[in-house]
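Just passing along the structure, written as structure tokens.
Coming up: subunit A.
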Amino acid sequence: MFLKFESVSKAYHGIPALQGIDLDVARAEVLGLVGENGAGKSTLMKILGGVIQPDSGHVTLEGVSSNGLTIRQSQAAGIAFVHQELNLFDNLTVAANILLHREPLRGGFLRLVDEPAMARLAAPLLARLGAEFPADRSLSSLSLAERQLVEIAKALSMQARLIILDEPTSSLTATETERLLGIVRALRQDGVAVILITHRLAEVQAVADRVAVLRDGRKITELTGPQIRPDVMTRHMVGRDLAQIYRRPARPPADTLLEVDQVRTFRYPTQPITLTVRAGEIVGLAGLIGSGRSELAGTIFGLDRPLSGQIRVAGDPVPPGDPRAAMTAGVCLVPEDRKACGLIVDFSITDNFALPNLPALCRLGLVQRAKTTTLAQEQGSALDLRAAGMGQPVRSLSGGNQQKVVIGKWLARAPRVLIFDEPTRGVDVGAKGEIYGHMRRLADAGAAVLMVSSDMEEVIGVSDRVLVMHEGRIAGELTRDDLSEQSILSLAVGRGQDDLHKEKKRHIA
Partner candidate 1 sequence: MTNRKNLGLLLLILAVGATVALINPRFLAPVNLSNTANLVGLFGIFAVAQAFVIISGGIELSAGSVIALLGVLFVDLIATETLSPLVCFLAMLAMGAVIGFIHGWLVARLGLQPFVVTLCGLLIYRGLARYYTEDATAGFPFGASFPTLEWITTGRILGVPNSLTAFVVLALIMGVVLHRSAYGRYLFATGRNEEAARYSGVPTARILIAAYVISGVLTAIAAVYFAMYTRSISPSSHGNFYELYAIAAAVLGGCSLRGGEGSIVGVALGVVLLQVLQNLVNLLGIPSSLNFAVMGSVILAGVLADNHFLRRRDRP
Partner candidate 2 sequence: MKRNRTSPLAIVALLASTLAAPAQDKKALVFVVNGASDFWKLAEAGVKKAQEELPNYDLQFKYPEQAAAAVQQRLMDDLVAAGVAAIMVSAVDPKSSTEALNRIGGQVPLFTTDSDAPDTNRVAYIGSSNTDAGMQAGEIALKAMPDGGKCIGFVGLPGADNARERIDGMKAKIAGSNVELIDVRGDDIDMTRAKRNVEDALAANPDINCMVGFYSYNPPRIYEVLKEAGKLGQITVIAFDEDPITLGGVREGSIAGTVVQQPYEWGYQGMKLMAAVLEGDMSMIPENKLVIVPTAIIDQSNVDAFEAELKQRIGG
């Protein structure tokens, strides 16, 4: 055994975060670590990194047992973390990032950085990971997936023997995810142990040798082999069956509400887009990252002015390029980047709720405080928001509750067209179900819902109909009956619908 936790416990201010955890990791093993937010995954990883010490229990690292690790011990043993938010500098080159603070020097006391040596050291690491970019590239020109490789290369350069990947795929496309999982397998082959922490259970299924499920600070179970299935993991994670997290519409869709008519966005100026969403319908907008989905969402909401074309809500044209006009027409957007665009994280829940609704909360231009408080309480309870109070800054909420605040901003306006951009990124399973529930309720109440998502499971589970974008155009439309990961993917990578049908026929034949 490389690493062994024995009845490790940790409490913060008397509230237990971990209770009697037993866990081990062998060399050349991929361990999946799953659990909802707050289950104790990050506390466990902090103990592993030596950032905090357990209150009781033992940690045995390479046969040496102790009451806890220091950061130095952890690093010396070759434990490396690749976090969700990467610790990289996009103003430096790839090699400089990999070798930061361990640069080869020359020139004696001048301490000049030996650039050729940097490249020599970094190149084999990148090659081992199958990276297609040179070591002297600037990090700023790399995609998120490529940056992740840089972070892994950095870990390898420190002779890492255990790499912890924390939500590595939450921002990756399907292809990139596949590549990353390949790298995980290759690392295992080289004798490196990997702990994979993710909400994407299909990936755990694809790559993990063993899975530990945490819930409420306890290890609920360990799964191996064929037991590693998303439904089994989910059941253990939430303690109940979540088969019902996707609900079908209450009634068939009514008239067309949102019409996007020959709209060209700045991202793909040569591709006019036409689509419609009917009242009561959830339309999934799938495609690879960079296929123009978020730009389209922003354009419908008026953040960007379309180069041409028209957007209509219930037949009336919406003045372009003005979010206020879009809001007046009943269009709302739950943006992709919650912290940067969806919320003002330093502001209270109440103030965030109030921001888009101020005109209705004012008299003679002055804000009526009582009204904002009432609004916040109403939305808070309608969304089952878990917070100490409505004056709490949004920053202190969990991802799922933050996302509920973003949704709550719009509910008071009785929206007619709702656009969700990656609605459950970084949100745990339980909260996901609640958010899907809200989306469905809004649709059933007569709203048109357009959902941009890169999460296949979500697209297939939630959508009534799916449009797939490829390089700025709608590559195809899929009804519920045609929905499958494969059908979406082949449209997303640019293979036409006809190819798909042919393939299907060939299969049948």
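Observations on the model:
Rule of thumb we're sticking to: a contact is a pair of C-beta atoms (placed from the backbone, for glycine too) under 8 Å apart; a residue touches a chain by one contact, two chains touch by 3 or more; residues count from 1.
These made the cut because all candidates are chains of the complex that A comes from, given by their letters.
Owing to the predicted nature of the structure, the values given are computational and were not obtained by experimental measurement.
Among the candidates 1 or 2, the one that touches subunit A within this complex is 1. Those residues of subunit A whose C-beta lies close enough to touch candidate 1 in the complex are 13, 301, 303, 323-324, 326-327, 333, 335, 340-347, 351, 354-356, 358-359, 361-362, 365-367, 409.
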